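Removed from the display is one protein chain of the complex; every other protein chain stays in position.
Let's turn to subunit A:
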Amino acid sequence: MAGTREPFWWSLFAAGGAVAALLAPVQIALTGIVIARGWAGQSFTYDRALALVSHPLSRLYLFVLISLPLFHWAHRFRFTLIDLGLKWSRALVAGVCYGAAVAGTILAALVLIRF
């Protein structure tokens, strides 16, 4: 029964929301602004950044940072589509949205393991 799986998707949605609200802005501020503008000086040269990101804990952090917000998006987008009128295909909408998040998660895991 689909209803019984809702708590699972909702918990990923809730966790993704927390990550998107708390971690993502910090990450964007650091990599997108501070480092990109050169304000961090020599602390974040390519080699040093690569070494930092290669650490298993950093990979785990990036995995969480990428994966959970994908499920947050999937859940929101699923209900947005239903609210827009795709009620006749609830299962399909859920499958496409969560499927995309699962695919993104697998892709993130592969990239993070391989580099």
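In the analysis below, contacts are C-beta pairs under 8 Å (C-beta built on N, C-alpha and C of every residue); 3 or more make two chains touch, one makes a residue touch a chain; residues count from 1.
Here is the rule we go by: contacts and distances are computed from a predicted model.
UniProt lists the omitted chain of the complex under the protein name "Fumarate reductase iron-sulfur subunit" (options: "Branched-chain amino acid ABC transporter permease", "Peptide/nickel transport system ATP-binding protein", "Gas vesicle protein" or "Fumarate reductase iron-sulfur subunit"). Counting over the whole complex, subunit A has residues 2-4, 6-8, 10-11, 14, 76, 79, 83, 87 touching the chain that is not drawn.
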